[in-house]
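A single protein chain has been removed from this complex, and every other one stays in its place.
As written, the chains take the letters A, B and C, and residue 1 is the first residue of each chain.
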Amino acid sequence: MLNVGLIGYGYWGPNLFRNFNANSGFRVTAVADRCPAVREKLAKAHPGLIIVAEAGELITMAGIDALAVATPVATHYPIASKALDAGKHVMMEKPLCTTAEEARDLITRAERAGRVLMVDHTFLFTGAVQTIQDLHRKGDLGDVCYFDSVRVNLGLFQPDVNVLWDLAPHDLSILNTLVDEDPLHVEAAGYCHVNPGLPDMVYLTLHYPDNKVAHLNLSWMSPVKIRRVAIGGTRKMLIWDDLNPEEKIKIYNSGIEFQPETSRNTILPDYRIGDITSPRVPKYEALNGVVEHFRRVITGEVTSIMDGRKGLRVVSILERAQASLDAHLKRVSEAGGGIR
Amino acid sequence: MLNVGLIGYGYWGPNLFRNFNANSGFRVTAVADRCPAVREKLAKAHPGLIIVAEAGELITMAGIDALAVATPVATHYPIASKALDAGKHVMMEKPLCTTAEEARDLITRAERAGRVLMVDHTFLFTGAVQTIQDLHRKGDLGDVCYFDSVRVNLGLFQPDVNVLWDLAPHDLSILNTLVDEDPLHVEAAGYCHVNPGLPDMVYLTLHYPDNKVAHLNLSWMSPVKIRRVAIGGTRKMLIWDDLNPEEKIKIYNSGIEFQPETSRNTILPDYRIGDITSPRVPKYEALNGVVEHFRRVITGEVTSIMDGRKGLRVVSILERAQASLDAHLKRVSEAGGGIR
Amino acid sequence: MLNVGLIGYGYWGPNLFRNFNANSGFRVTAVADRCPAVREKLAKAHPGLIIVAEAGELITMAGIDALAVATPVATHYPIASKALDAGKHVMMEKPLCTTAEEARDLITRAERAGRVLMVDHTFLFTGAVQTIQDLHRKGDLGDVCYFDSVRVNLGLFQPDVNVLWDLAPHDLSILNTLVDEDPLHVEAAGYCHVNPGLPDMVYLTLHYPDNKVAHLNLSWMSPVKIRRVAIGGTRKMLIWDDLNPEEKIKIYNSGIEFQPETSRNTILPDYRIGDITSPRVPKYEALNGVVEHFRRVITGEVTSIMDGRKGLRVVSILERAQASLDAHLKRVSEAGGGIR
Partner (left out) sequence: MLNVGLIGYGYWGPNLFRNFNANSGFRVTAVADRCPAVREKLAKAHPGLIIVAEAGELITMAGIDALAVATPVATHYPIASKALDAGKHVMMEKPLCTTAEEARDLITRAERAGRVLMVDHTFLFTGAVQTIQDLHRKGDLGDVCYFDSVRVNLGLFQPDVNVLWDLAPHDLSILNTLVDEDPLHVEAAGYCHVNPGLPDMVYLTLHYPDNKVAHLNLSWMSPVKIRRVAIGGTRKMLIWDDLNPEEKIKIYNSGIEFQPETSRNTILPDYRIGDITSPRVPKYEALNGVVEHFRRVITGEVTSIMDGRKGLRVVSILERAQASLDAHLKRVSEAGGGIR
């Protein structure tokens, strides 16, 4: 039984609390949160629980084996670095931290301390994403040509992040299981309709070798919520509509019959339009799988699929995207654009 | 009664033929097409019709008042320039021509000749687009903040154009009725999965003053056909799904309550989520309206909404987009990308 | 080459005209229609065509091998009986006639004359229905337990038939290819909201041996058009949504695991929920297949799948349904119901 300390009991914290306690290998023994009202409510509901205000107290607390951290992203690096140095296993909410440099430093510290550093990219443990990964692993899709995501809704505006950092980590963590390479180019354009300096619409394009492309349409300004990812493979294509309860994934046995090398100048490729299959996607709480994975990585039963290096790649892409976004915003602003 | 010559009787030509003959102000008296089989079939079905092989014959033919031209885009400029010089009224299929310079020259020739130069942007005469324009004109949407289009399908690959020139003219002609300005920047990225040098996926972003943005997701590589445009206004937002037969347009009385100038640093805007309305969209053949508009412009009853200047703006944006696309393809190619 | 006479050139007649002429084995040489304007228009467009006012002229006309009849249903029996007696092959629009007695008489006359009597149940030649029949024939569905159809729209009110006779023939002809038995009971309830005596909503239930059931929800009073048939089999279930252009048919690998004989008193059957498959449904004009089938039945190449006996079963069920409907309307009327 591993004792867990939970840092941050805001939106996501209660889910972590519940899932860690539901896992027979963990017990949440302490929680840190800066909000007095939150601490008071927790104390009333859970008499035996250690409750403190400051993350620092948990980091150094004896008897705690692992920390789960659900705080604003700007605080991730200081908390995680100290926690690893103090010999705790650490599970960070996504994204891991704010720069690639921080991420590399955390990886080094985890290795030096011999402790587990994991990032909670919860989507990787959903039935839908695991179904997609299975299809990809078995070669059903062929080579992935494109990944095209529309992830839009009305708000919610976040105080500390723009729409890129809010929504892109989901797509990037999934994309990285399909395309195990760094992008050659990362280009982002963004628009600030509500708060100046805080883009609420971002178009992100990732260019990979061999003409692979990923495109993310991210918005807090859409009147309807859409969670739709199209993945084009050389053999099959699929659409993942996460809001369709009955048919989350549709696999299209359709495609372009690619021409052999010698006939590349011909211009009318053949189409293949076949059946559409919607595989049964198992329904369960993904976070339950995340917590169990954390346990099995700590005990050495499995290799982590959400380790620091995975987190680093996501952060690294976000960092490059933000640089491109900043350049774009500057260019548009100089050209006479800007907030109304 | 105006006598019309039709140049090009391929995919779209028969529709022009039918609609011109259905209009009481026009009569198609001659057709030019290079394909002998097409001419033979036409001759059998329409005994009195003049049928020739070369466009040039119609251009100079006496007794013909107007020409409708549905040939590959590369031939548009030579045909249209000679036709205007020969004193014919001209209706060109979209896009008007291949460069802004050509478009400007055609406008000049039309003015000099005192003849009508019109571009058949058929979508402008659909019930859906006219409903959107009415909403915009009445101010129901407020100021347009964004125009976000997904226009994708599986093929059809065109021999002479890439996906940008095939699909973007539709969106650009519609967009230009909502945003009557030239874009500050035009950025395009494209991918060639089937034929090298012929992009089959293009992402096009147009940056307008005041943070207005238009984004077009164009693809011949999607397993499903999507024709979906989201238009965000400061008052209302709308989604136009052209493939939904019953509810093509949905208007969302939803939005972000924009903060007053002084409180711009506050970060939690209010949401307004209200009713959704799907106005009745009249169903009729748009091309019928195009032909009647052409007639009324020739007779001087109305001012053209699809004149050379409108066509010029579309071509001008396409030209800038193609330049950006070329630069992008070169950059990706040099970085090690390229066709598999 | 068989010469065809077409009787009735109203809503469906032009489709018959076009499809018969497109078939290399037929040529439409004569048309009868009572409307002078229709005849005039036909004469102008088709100079060589024989055009008459009265069906009787075509029935006895020499040189005509087959008649296609698209007139109001009340006229079907007199026309078809005389045509068969005159030695013509006959293709009747659905339903074949108005009573089972008439239908049996027509079958007898066709046999006596050695001529083909066919009913144009066009739906049987659609890609969707042929896909369903293939699934059924291969045993993929198992035994059919139920057939549940919702066939509703707003109008169109017909002058000579109620909603039962307008919409039910489609379902009945399809149903009869899945369940080759006469129903034990036929029950219908109907409601007249607009014209007294002319039901615009009808619920029709057919009870077959072995607890098989068919239920038809037919309405001219629905604000949306629905064409949705659910077919439950002991192995798989399917939904046919004829208005879904991309996924007309969905096959659910789901069901109830039926209990073995001995455990029938147990009450919690197991569920099986599996993948959903949407087979590619070929797109073509069904009427083209109907006409070709007619040709091949006349030449003896195939046995008719739409012969008089099939037509008889549809008419017979309609007749029983109408009797039940009449009894129901009388009962409701006596109980104080009736038109507002």
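Some notes on this structure:
Quick note on the criterion: a contact is a pair of C-beta atoms (placed from the backbone, for glycine too) under 8 Å apart; a residue touches a chain by one contact, two chains touch by 3 or more.
The structure displayed is predicted, hence computed values, not measured ones.
Among C:Gly87, C:Pro196 or C:Pro245, only C:Pro196 touches the chain left out of the display. Within the full complex, the residue among B:Gly56, B:Pro196 or B:Pro279 touching the omitted chain is B:Pro279.
From the options C:Glu101, C:Asp148, C:Asp307 or C:Asp326, the residue with contact to the chain not on display is C:Asp148. Residues 246-247, 273-280 of subunit B touch the missing chain (whole complex, contact as defined above). The missing chain lies against subunit C, touching residues 143, 145-146, 148, 150, 154-155, 157-159, 184-185, 187, 189, 191-196, 198, 201, 203, 205, 207-211, 213, 215, 217, 219, 221-224, 230, 232, 237-239, 252, 254-256, 258-259, 264-269, 271, 273, 331-332, 335-340.
By definition in this document, only the chains that are shown with their structure count from here on.
Subunit B has its Cα centroid 39 Å from the Cα centroid of subunit A. We define each chain's centre as the mean of its Cα atoms; on that basis subunit A and subunit C are separated by 54 Å. Chain centres here are Cα means. That of subunit B falls 43 Å from that of subunit C.
In subunit C, the residues that touch at least two other chains are 246.
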